[in-house]
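All protein chains but one are shown at their positions in the complex.
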Amino acid sequence: MGGYAAFVWPSLGLTLVVMLGLLLSTLRQLRARQRRLAALEAEGATRRPRGGSLAAAAPGDAPTVTRSRENERSEEAAS
Amino acid sequence: MHRFANPARFTRIADRVLPFVAVATAAALGVGFYMALFVAPPDYQQGESVRIMYVHVPSAWMAMFIYVAIAVASAVALIWRHPLADLAAKASSPIGAGFAFLTLVTGSLWGRPMWGTWWEWDGRLTSMLILFFLYLGHMALMHAFDDQQRGYRAAAILALVGVINIPIIKFSVDWWATLHQPASVFRLDGPTIHPSMLWPLLITAVGFKLYYVTVVLLRIKSELIAARLRALDLARLKAS
Partner (left out) sequence: MKGLVIVIGRDLRLALRQSADAWLAVLFFVLTATLFPFGVGPEAATLRQIAPGVIWVVALLAVLLSLERLFLADFEDGSLEQLLLSPLPLEVAVLGKVAAHWLTTGLPLIAAAPLLALLFHMEPAGLLTLLLAMLLGTPVLSLIGAVGAALTLGARRGGVLIPLLVLPLYIPPLIFGVGATESALSGLSARPDLLLLGALLLVMLLVAPLAAAAALRQALE
C-alpha cells in the first residue's frame, strides 16, 4: 500500500464495521419485535384490527408513559 | 400515494423487493471494494492513499443524500400526514448519521498522510461535522417525547428547518474557511478524475445507495411491527 497501509485499511475496515453493525442491529431489532408480535398473536388475547393497525397507534390513543417504558424494557429483554 | 400507506401492502412489497436489493448491494459493494483496493491505479500525487477516497466520497454523498431524503419524507409526512413517511424519516437518520461519521473518520485518516494533521478546519470537513450534529439533533428529538407521534412531527419540522439552513451553513463555512485558511491546502478530491478511478468510485457509490435502500426497508418494516405492538399493548391495557 505504498506506506499508506496504516491509513487505507482502517478506513475500509471501519466502513465495513459501521455498515455491518447498523445492518445487524437493525436485523436483531426486527427479529426481536417479530418474536414478540408472534408471541402476542399466539396468546390470542387480542383481536387485531384488520388493515388499520397503524391508525390504531395514532395520536388519539397514545400509550401512557409507564406503559411505553415497559415496552422498551421488554423489547430489550427479548433481544 | 396512499396506496402504499397500508402497512400490510408495504410489508408485502418490501419482502418481495428485499432479496433482490440485498443481493445487488452485496454484489456492488464486493466488486466496488475489490476494484478500489486492487484494480484502481494509485494516484500520481497521493499514491496509494487515494484508495481512501472510494469509501470517503461515497459516504459523504450518502450523508448529504439521506438528509435530503429525510427532508422530503418530512414534508410528505407534514403535508399529507402519510404515516410511512414518518417511519422512513425515523429509519433514515441513524443511517445518515453513520455515513456522516464515516466521512469524518475516513477524512481524518486521509488527512493525516496528505495534510500532516488528523483534523483540518477545511470547509468541507467542517460542514460535514455540522451535518453530523444536525443528524444527532434529529435523532434526539425523535426520541424525546413519550408520545411517538409528537416525536415524528417535531423531528419533521426540525428536518425542514435544517434543510433550509444547510445551504446557508455551507455558504457561511466556505466564506469563513477561505478567510482563515492558508491557500495551499490540498483538496481531497479534484474536479477531474480519470475513468480508471471513476468506475470503482461509481460502483461503490451505487453499492452504498443500495445498502441504504436495504437497511431503510428493514427498519421501516421493524417500525411498523413496533407500531403494531404498541397498539396491541394499548388494546390489552384497555381490556384489562
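Per-chain numbering from 1; labels A and B assigned in written order.
Note that in this section a contact is a pair of C-beta atoms (placed from the backbone, for glycine too) under 8 Å apart; a residue touches a chain by one contact, two chains touch by 3 or more.
As the structure is a prediction and not an experimental result, all values here were calculated from the model.
Taking every chain of the complex into account, the omitted one touches B. Within the full complex, the residue among B:Ala140, B:Leu198 or B:Leu237 touching the omitted chain is B:Ala140. When the whole complex is considered, the residue among B:Ile164, B:Leu198 or B:Leu237 that touches the unshown chain is B:Ile164. Only one of B:Val173, B:Leu218 or B:Leu234 touches the chain withheld from this view, namely B:Val173. Residues touching the missing chain, restricted to chain B, are 78, 130, 133-134, 136-137, 140-141, 144-146, 150, 153-154, 157-158, 160-162, 164-165, 168-169, 171-173, 175-176, 179 (touch as defined at the top).
Note that in this section only the chains that are shown with their structure count from here on.
The part of chain B that touches chain A in the complex is made up of residues 5-8, 33, 36-37, 42, 47-49, 51-52, 55-56, 59, 83, 94-95, 98, 101-102, 105-106, 109-110, 112-113, 146-150, 211, 214-215, 218-219, 221-222, 224-237, 239.
Note for the complex: chain A touches chain B at residues 1-5, 7-8, 10-12, 14-15, 18-19, 22-23, 26-27, 29-30, 33-34, 36-37, 40, 45-46, 48-49, 51, 53-54, 56-59, 61-65, 67-68, 71, 75.
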